[in-house]
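The block underneath contains the structure these notes are about, expressed in structure tokens.
Every protein chain of the complex appears in place save one, which is left out.
By written order: A and B. Residues from 1 in each chain.
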Amino acid sequence: MKQGTGLRIYAIAYLIFLYLPVALLPIFAFNDGTVIAFPLQGFTTKWFVELLSIDALHGAVRNSLFVAITTAILSTIFGIFAARASSRYRFPLKGGILGLIMVPLVLPEIIVGVALLVMVVSLMGLSLSLWTVVLGHTLICTPFAVAILSASFNGLDRSLEEAAIDLGETAMGAFFKVTLPLVTPGIVSALLISFTISLDEFIIAFFLTGSEPTLPVYLWGQLRFPQRIPVVMALGTILVILSLVLLTVAEFFRRRGVRRTGAKDTGGFL
Amino acid sequence: MKDPLIVLDQVQKYYDDYHALRGISCEIGKGEFFSLLGPSGCGKTTLLRTIAGFEDVSSGRVLIGGRDMADVPANLRPTNMVFQSYAIFPHLDVAGNVGFGLRKRSDLSAEQKKAKVIEALEMVGLAGYGKRPAHALSGGQRQRVALARALVLEPEVLLLDEPLSALDKKMREQMQTELRRLQRHVGITFILVTHDQEEALIMSDRIAVMFEGEIAQLAAPQTLYRRPASRKVAEFIGVMNFLSATSTVSGDSVALDIAGLGKVTLSTEQCPGGAPSGAAVAGLRPETLSVVIDDATATPSHSVTGKVVEVVYYGDMTYYEVALDGAQKPVTISMKNLPGRRVLEIGDTAKVAWDPSALVIFAA
Partner (left out) sequence: MRLPKGEAASGLLLVSPPLVYAVLLLAVPLGSIVLLSLWTQNFLTFDTTLTLANYAEAFTDPLYRTLMLRSLAISGSVTLATVLFAFPIAYFVSFHVAPERKALWIFLITIPFWTSYLLRVFAWKVILGFNGVLNTSLLGLGIIDEPLTFILYNANAVVITLAHAYAPFTILPIYVALEKIDRSLLEASRDLGENALVTFLRVTLPLAMPGVVAATLIVFIPTVGDYVTPVLVGGPDGRMIANMIQIQFLQLNDAPMGSALAISAMTIVAAISLLFLFLMRGFLKERA
């Protein structure tokens, strides 16, 4: 296949283009020089060591972990409610209601950021904190959780729950003994994806963060200082590896879920 | 019926404006193999789910063992179900599936439960499959697990929702005999939902034929086939030729003039839907007609002549379409291909023998 070969070369070039910026992070994270340019100056791990001594960074990591974990739990719970309702029940205005819940997926994040800022600060007179960031992040992560969990719930044969009831379980018992175990991979996957999105999200956090910055907000501040760049690269390397691990685990659980319910694998998170 | 196990009394079911069950009344006996037969959308699955407790009735009553089921939820009814998709729990192995409903039985010890699971698996021919994960089962095995899972709870009624529709033809035929054997073995009531008339005829003690939310006829297989109560039932079960006729009723005899066959007088028993006066339709199954080939058979009491317009050769059988003098449509006749019997060709003149006792008369 001649046509296939041409496309394959193009595809590989495209993958290189996709990975090029990400690949630079580890390269310069281990480079023994403050200027980010070729040729490389030699191998060092000092930027990683330096990370250990920055207190502000540790605070930011703690803040981000708090925000990301809280967001992941809240969005996944909301996701379970919405996905179960959408896959199992018919109710009035269903399309509109689910549409509203999914809207943040296509809304520019800056709109979400300023709208929440206006409501919280200008109209309600509350002060910003990590919780206001959690509010914003939960809003944008919920649609992802709904999408993942809907796939899990829809993949379930509805007669499985009926079979459990037929064999003597109550409706509640059937949900906990049959449905929940079968959507657990979806739940884990939704938790991990929401966590990853929240951990990386910058613009909403930028608008809604108070005196305690999240990690991306802290990073944003550091990008202005050229001498801090190698440390940022080291931090970036760690974040990329962390994201990779989380995603691989999420994908593993998603596929296991697909296999378990016997549904067809449609691939990807979308 | 004396002591029916299940009584359906004027069961109505509405989904918003849709009238799914239109006043179903019938009785199902203990140990009976009962089938609900009908085309898709006739309400047969809804009726089964009403008995199981997955749908509630809009009005009317469902009684099992004399007890009104109105306030009894599905999990507490003495019924168990084999689902169309089998609904094998994918996160449990075979033993986990079969033992699922036993977990709540506090009167049994763990060993007794285990023994029951093993016994149930033996009964359906899956001895030794306990540790097999659900996803490693074939279609036929899934169905056996579903059967064992329901039967291990010793229900009074086993409900089967199109249990054979997902299997291939050979497997289906094997399971039909096996289900019948199993039902005789356990001796409980089976209620089968199916759209396959042949399957219903093979397996059932009695069949309720349903159309559009109503029972059109409830009878034993032979009665249903030989004496269908309406044209619609006759058309749904097997093949039937219809010839227009005029009828005159006097007492318990009916005088008929049938297009293509001529005049004949029958008993009103041959009008299961009631004896019609005036315009009528006479029904004949293809195997009750025969083509007299080379005058080989003894001279029939009733015969007419016609012209062969189509011949379909099936190997064991030959189907003829024969245009009878005076009939509007050709009739279908099935003939066994006995040794030495010639197959006619299109255009041949055929002598068609018929038997008045095989006729069924409907209102036009």
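Assume a contact is a pair of C-beta atoms (placed from the backbone, for glycine too) under 8 Å apart; a residue touches a chain by one contact, two chains touch by 3 or more.
Predicted, not measured: the structure shown is a model, and the values here were computed from it.
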> With respect to the chain omitted from the figure, which of A:Y14, A:F176 or A:F225 is a touching residue?
Replying inline: A:Y14
> Looking at the whole complex, which of A:L57, A:L139 or A:L191 touches the chain that is not displayed?
Replying inline: A:L139
> Can you list where chain A touches the absent chain?
Replying inline: 1, 3-4, 7-8, 10-11, 14-15, 17-22, 24-25, 28, 35-39, 77-79, 81-82, 84-86, 88-92, 94, 97-98, 100-101, 103-104, 106-112, 114-119, 122-123, 135-136, 138-139, 142, 146, 196, 200, 202-203, 206-207, 216, 219-220, 223, 229, 232, 236, 239-240, 243-244, 247, 251, 255, 265-270
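The criterion applied here is as follows: only the chains that are shown with their structure count from here on.
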> So how far apart, in whole Å, are chain A and chain B when each is placed at the average of its C-alpha atoms?
Replying inline: 55
> Tell me, which parts of chain B touch chain A in their complex?
Replying inline: 52, 54, 73-76, 79-81, 83-85, 87, 89-91, 100-101, 104, 135, 149-150, 153
>> Which stretch or stretches of chain A touch chain B in the complex?
In response: 157, 159-160, 162-170, 178, 181-182, 259-262
